[in-house]
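Of the protein chains in this complex, one is absent; all others appear in place.
Here is chain A:
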Amino acid sequence: MALKIVKGSIDRMFDKNLQDLVRGIRNHKEDEAKYISTCIDEIKQELKQDNIAVKANAVCKLTYLQMLGYDVSWAAFNIVEVMSSSKFTYKRIGYLAASQCFHESTDVIMLTTNQIRKDLSSPNQYDTGVALTGLSCFVTPDLARDLANDIMTLMSHTKPYIRKKAVLIMYKVFLKYPESLRPAFPRLKEKLEDPDPGVQSAAVNVICELARRNPKNYLSLAPLFFKLMTSSTNNWVLIKIIKLFGALTPLEPRLGKKLIEPLTNLIHRKIHIFSSHKMLCSQSHLIVSLSRIAVLISLSSGMPNHSASIQVMKYLGLLAMSKILKTHPKSVQSHKDLILQCLDDKDESIRLRALDLLYGMVSKKNLMEIVKKLMLHVDKAEGTTYRDELLTKIIDICSQSNYQYITNFEWYISILVELTRLEGTRHGHLIASQMLDVAIRVRAIRVFAVAQMATLLDNAHLLTGNMQRMGICEVLYAAAWICGEFSEHLENPMQTLEAMLRPKVATLPGHIQAVYVQNAAKLFATVLKNQEGNTDSTAAQETSQLMIDRLPLFVQSANLEVQERASCILQLVKYIQKLQQKDVEVAEEVCALFAGELNPVAPKAQKKVPVPEGLDLDAWINEPPSESESEDEQPKAIFAKEEPKHSRPRHTEVDEKELARRREARKQEQANNPFYIKASPSSQKAYQEAPGVEHIPVVQIDLSVPLKVPGLPMSDQYVKLEEERRQKERADKKKKEKKKRKEKRSGRGRKHDSGPESEEDITPAHMVDIVTEEMPEVHRSCLNITMNLKGNARTNMISAKVYDIQGNLQDGSQVVVSVIFENKCDSFLKSMEFNVLDSLNSKLQRPEGSGPHDGLTVPFQLPPGVSNEARFVFTVQSIVMPQKLKGTLTFIVKNEDSSTHEKLDFKLHFTCTSYLITTPCYSDAFAKLLESGDLKCSSVRLEGVIMPFHHLLARICFHHHFSVVERIDSCASMYSRSIQGHHVCLLVKTSGQTVSIDAKCDEPTLLGNVLDEIKQTFSQC
């Protein structure tokens, strides 16, 4: 025996430890596998020894090998042995190996229960700790059941280290053994107020995870979390809490209001938290934060060096926007340009995020433009995944809410056809279904669609050219079907028929061939009909002969469907040929085979079917299970899995409310079902005067668009055509409106509600059979002005740049100025103080208790090369005059050995324009405003302006925050509003190089200043 022990310890001296193993693997780069297999043999020998130290060493090495991907499950029992060692150093190795290798189905886990229990109650806190950590990796339902009680006791352990781990492992236990939640919950709640921050954060973690599964039961904890949120400084914990509130707010709307303030503070302090901020009620602060995010993104795009961290911010900003988009689409839309810009980013992750956002960006006005841009990307994109993503997005945004944004379906069809030219896409099926959908539902487009599809069929060889493009040949399925079904629109059916019966077709997948055969028959019927009218009957007979020649190819097909259809049709054609030879007119009868039009189904169609006598739809087929039993015995669920299943409601008891709810649900479903016609919405806005599909001026529009486009279409041309069409319409509308106004003036007193010059006015060239209601316009309630700091950095140490001045709509006297400070030197800048010499009119808001000349401390320091942003609130009394404020920035430059005090003077320039907010205005409201007579008049004349009129308007809109109310030829009316509610109206006329602006405003001084500023803008160019 003694000899054995001695021998064992001698052996140990020659054993490899983990370091040797790692080194060995590195030295055997060429024959790694062989080396490792000898190592495993050694380990097996070591495991056979009694010495626990040797075993532990072996297990340690196994853990490493497991990481490299070698199976070590055979050593499971040895791992348990090492786990049960009394020495902590070995125990630790055992637990580590177990946590890496064990999983629920490892059978030896059963053996560990008692060992773990022993470790949990060990006096050594690290024994307990390592057992808890290990347990979190391999806990099974059995272990959870057996150990739940022990772990619960540990939650009140004296050592915070153990308490923390116990609280965390409880979550795993809850998952595996839900019954444990009820008894443990009070204690868990208690831990939220634990004196140790680690335990606290652990409890927050667990409750946050639980609450995401079933938030209802955790509402009562909201005040506690509220307190935590305002007091905690740990970012990670804050993120968890905000996430938790995100789950709670939908259930308790009051909570949302209460959260606004602390959240806004948080967001201003740490913008990144925003990306986890998913709860969104109608909060105005959100839009403010949004503009901050936008600024963030724009800043990062502006930087020449795309360093990784900037990209990170960009990504997160886009992610946050996509969350906001769901609830506040309009506010995100205002950042469209920025998002489009992100599409050009070289980073795929960012491009994908931006793509997601596009969905909410489109409107009738810009759809074509956006899709055009996407098409460009499709051409440029390398890598099929991104290209496929682009393709699905294009189709998604075009088809969203029943093609709501598409005004010209010819354009859409051409886009689809262009997409078929993509190499190696997997989404042929998607394109095909879109083609079918559009062709079936938009009657006016069929002629065009059929022509396009015929071309596609003719060029089928391009699509099926190489095997890689197999995905796209699905498109031929749609093409063949459309050509067959609407064959009466075909220009040259004979040619298409021939294209369909080419021998090459036999290489296509079976289901496509089947459609080919069937539709060839339909085409054949049409061709016969056309040809029989002629006196010469040989043409018709030749067609039959063509069918008889070509069809046998399909009869031999291996695909059952193809074979069946082909042989059936072949026999039919043979019979027809026989009749033809006897000079019998057959076309009529052949056409009858495929007669009948495909029509969409009206939503109320089902109601018209009478219920057969004796059928009671409300009666139960099977008696419902009795509900009385165990209704109140059900334990109150805290955890999702226990949630009682909803007993089926009795049909007879359905009340009005329930019915209404179901009706709503059904409508929803129908809205998503493209083959349903929805009732034309009764609450349609008044200015959509046409009550039904028939009244939409399709004819008039068709005139401006040449229907016959030779060859494959280019979608680009539609963009131009669409522009022209819209212009024409606008002009038409103007005329109408003028008439209306005359009517109004002449005192008929009829109230018109003619809409604004907005996208609702764009009448679609083609109408889908379905009209959906549009979302009401949400007005932007923030202004977003950019302005340059006039007096800029004198020294080259720091640059301060005003990038944003925001007026506060709620409080017309507050203006927020955001300043970005950038440290341009290579020393540390600290103790920055921002001070502005107050004028009578504008004052910098200082914290209470400080004097009127005290500076504001900038709440950060700047290491070299870093920039940060600070916001300052100004109170402005009157906004009618532009103002310049003088200010100073003092700061300390700290070098390694010295520190100097520096000062920087600057001027802050508030123009009158910066108090204006772009506000859309309805033309009738505009007219009323002008008639009201409250406004003072003023005018200005600009000479020598050489720019197109629309550029001029755009310039005024952009620089001076106006919006165009309406435009007729070389004359336009514009509107804007100040933060204090002054109306500013402009009438801009141009003739030659002279531009005259007549303006009206209820505040003459403001008007004068705004006009001066406009004049200045144009004198600069």
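Everything that follows uses one rule, which is that contacts are C-beta pairs under 8 Å (C-beta built on N, C-alpha and C of every residue); 3 or more make two chains touch, one makes a residue touch a chain; residues count from 1.
In this text, contacts and distances are computed from a predicted model.
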{"item": "Options \"ATP synthase subunit b\", \"AP complex subunit sigma\", \"Myotubularin-related protein 9\" or \"Protein BCCIP homolog\": UniProt name of the undisplayed chain", "value": "\"AP complex subunit sigma\""}
{"item": "Residue among A:R92, A:R441, A:R550 or A:H983 that touches the chain left out of view", "value": "A:R92"}
{"item": "Contacting the left-out chain in the complete assembly, out of A:F245, A:Y315 or A:Y975", "value": "A:Y315"}
{"item": "Touching residue (missing chain; options A:K34, A:H103 or A:H853)", "value": "A:H103"}
{"item": "Residues of chain A (touch criterion as defined above) contacting the omitted chain", "value": "18-19, 22, 60, 63-64, 66-69, 71, 73, 88-89, 92-93, 96, 99-100, 103-104, 126, 129, 133, 136-137, 161, 164-165, 168-169, 171-172, 197-198, 201-202, 205, 209, 212, 234-236, 239, 243, 272, 275-276, 305-308, 311-312, 314-316, 319, 346-350, 352"}
